[in-house]
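Only one protein chain is missing; all other protein chains are in place.
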Amino acid sequence: MDIPADIPGLYNYWIVVVLMMVGFYVVISRTNLVKKIVGLNIFQTSVFILYISMGKVKGGTAPILVDHPVTYSNPLPHVLILTAIVVGVATTALGAALIVRIKEAYGTVEEDEIQAMEPDE
Amino acid sequence: MRKHLVLRVVSKLLMPFILLFALYVQFHGDFGPGGGFQAGVIFGSTFILYALVYGVETARRVARDWVLRLFMITGVLIYIGVGYVALFLGGPFLDYNTLSAHDPVHGQHLGILLVELGVGITVAATMVTIFFAFASRGRG
Amino acid sequence: MIAHNLPALQVVLPLIAAPLCLLLRGSNWPWAFATLVSWAAFAISVALLSQVLDSGTISYAMGGWAPPWGIEYRVDTVNAFVLLIVSAIGAVVLPYARVSVGHEIPAERHPAFFTALLLSLTGLLGVTITGDAFNLFVFLEISSLSSYVLIALGRDRRALTASLQYLIMGTIGATFIVIGIGLLYMVTGTLNMADLAARIPAAVDSRTLLAAFAFLTVGTTLKLALFPLHSWLPNAYAYAPSVVTGFLAATATKVSVYILLRFFFSVLGTEYTFERLTLEQLLIPLAAVAVLVCSTVAIYQNDVKRMLAYSSVAQIGYIILGIGFVSTTGLTAAIVHLFNHAVMKGGLFLALGCVMLRVGSVRLDAFAGLGRRMPLTMFAFVLGGLSLIGVPLTVGFISKWYLVQAALEQGAWILAIVILVGSLLAVIYIWRVVEVAYLRPPPADAAPVSEAPLSMLIPTWILIGASIYFGIDTSLTVGIARRAAETLLGVTP
Partner (left out) sequence: MAFGILHLRNLFAVVMLSGIYSLLSAGLFVTLDAVDVAFTEAAVGGGIATMLMLAMLSLVGDAERTREGDFRVVPLLLVLATGALLLYGTLDMPDYGDANAPINKHVVPRYLEESGKEIGVPNVVTSVLASYRGYDTMGELSVIFTAGVGVLLLIGRFRRPGGGK
């Protein structure tokens, strides 16, 4: 397969990649801890879209069995992502709880200000 | 708390329907989209709505901490328990086929029903617990 | 019936124990219950290992669905050995926990604390035993989430930031692993590891596979804190409660190394990872730098816990070095070092926990005169330190012996020198502690300090004793490690 022929078929994935990288950039470049967590969320959600996109079958329908035969989309990625969403929200909840504690302990949620308060050993 | 009368009345009206919808999602997951997890979230959000409208402390009197924790534990135990039951009935862990002596498909139905119930209970209780933890932080 | 279901029980026993533990009241009951469960888990892992050694790989189909449709548990020599390491450390650390946790964690949180510890144990065991790539991720998250919580419970407020940093890095790592698994799934259409291994050769030219490989590598190296992705580790270990540090330092990174081994050797195959992509050319320099830089940084630490944490990063360097040689000797060294490092680092951190209990600090100054005031604890520390350096008759020596051999086999004498220099650096940082403890008099106004209680000393000494015993009688550990190495290199499961 030469590359030009791929372009329309892969367009969807490329958008997902861009989304993913936006989230990733937020995580590693921001100093505000809240934003880092939001970034993580975006990053993870984009991965979900990647998974779901690969399960899509052209002309398929949702994988709920009906009597007359039709094409179904791939259910396995859906299952995996259901699990991953739950894991994601669990991580968010913990991260949020930690941030609340950090705010109480330091009075700020900016990473660089916290570092300024704790001279490294 | 005399403010927001409309909000309180409307949410009071809505709540039974949300709960009903949660139950529908819980037990209709076999046929349409939905299942224990989604139902748990919806069920949990009813309590959160209640807490938002009537105040967290009022809500905490309705759903006591220890009750929530108990439900959180119960749900997980139901799921893992089903696994163990299958084990004691001679199958591999979580093999629902063993749950029914005569018809494996029946066993599968039963297994899925129980397991989804466990998921629903734990998810709902955990959501409310987490929300309460956040909401009552900083208020004593 | 029980013998049949051992692979499942290995994980679901601690798993069902965790919620039950939360039901218990007080602090002694949860502790006693968790301890019993950890012993049972240890017994199961011993039984599993002997089963595997006798009759080969065990496959267990969860829910009765044959792989690749259902989730498979697959035990071979490699993960049976890792299971043994994890559950053994759990079984030793939990008895220790009663006094130490009683001292460092508020009493009303004890049931939840032990629940989290059990969940962490479950997660680590689950990651190790599973034969399904996505299931690996799920259990990885159980262990990670619970370890974030456990670390954040340290008394120092820096424990919170350390934990959040770990959470962010860990989640990025896990997400990378998920991307990698997703791409693997895309290429092959399966999630079962054995099935993956069978289907990957058909797709070796795929650029998607290459991307999957890269994401898995970065994700796992983040989790196992390979230099330069180690920044989360020293803080996390330094500020966590003593028990947690002891447990995680000895197990968590080991399990990540196992994930790496599993993906590189079993799933992707030696041929793909090392012959086509020559990953060792990336791993070996990183590992060598890790050994040198982190050992040097360790010398400049004033907090002994942090010092040992940096030393851990350096030790991970040794393990990766062994993997990078891609030879039976190198892999044997790496796998045996998994065990050896778990034993000695666990022992050292537990000894530090004793100091923390009695003195209330593990800064270097706090060690003044401890050699005489806590003789048993400090002697354990010294022995563990000797092992870390790699003095003969300790486990540290065994690992380094095989590592140097593997290096020389390939004519890589520079790496052999790196290993020796690493040991010299270890001499320096261990000596700093020993010097303060034995040669500096205690400050005049120091409060009287007594020896740590037996419930903490005995577990510490079990680990330190093991690090001496297996340094002398190596047939068991090295024998298993060699078999594991052959499994990985030879016929992949």
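Labels for the chains are A, B and C, by order of writing; each one numbers its residues from 1.
In this text, a residue touches a chain if its C-beta (ideal position, glycine included) is under 8 Å from a C-beta of that chain, and two chains touch if they have at least 3 such contacts.
Small disclaimer: the values here were computed from a predicted structure and weren't measured.
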Neighbouring shown chains of the undisplayed chain, as defined at the top: A, B, C
Given C:V75, C:L124 or C:L183, the one touching the chain that is not displayed: C:L183
Of C:N5, C:S38, C:S100 or C:N135, the residue in touch with the unshown chain: C:N135
In subunit C, positions touching the absent partner: 15, 18-19, 22, 25-26, 62-63, 65, 68-71, 106-109, 112-113, 115-116, 119, 122, 126, 132, 134-135, 138-139, 141-142, 145-146, 148-149, 152-153, 179, 183, 185-191, 195, 199, 205-212, 214-215
Positions on subunit B where the hidden chain makes contact: 29-35, 37-38, 41-42, 44-45, 48, 65, 69, 72, 75-76, 79-80, 83, 93-94, 96, 104-105, 108-109, 111-112, 115-116, 118-119, 122-123, 125-127, 129-131, 133-138
Touch list for subunit A against the chain that is not drawn: 1, 3, 6, 8-15, 17-22, 24-26, 28-32, 34-35, 37-38, 41-42, 45, 48-49, 52-66, 71-83, 85-94, 96-101, 103, 109-110
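Convention: only the chains that are shown with their structure count from here on.
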Between A-B and B-C, the pair with more C-beta contacts: B-C
Length of the line joining the C-alpha centres of subunit A and subunit C, rounded to whole Å: 28
Euclidean distance of C-alpha centroids - subunit B vs subunit C, Å: 36
Junction residues of subunit B - those touching two or more other chains: none
Junction residues of subunit A, two or more chains touched: none
Of all residues in subunit C, those that touch subunit B in their complex: 1, 5, 8, 12, 15-16, 18-20, 22-23, 60-64
Touching residues on subunit B, where the partner in the complex is subunit C: 69, 72-73, 76-77, 80-81, 83-84, 86-87, 90-98
For the subunit A and subunit B complex, residues of the former touching the latter: 62, 64, 82, 86, 93, 96-97, 100, 104
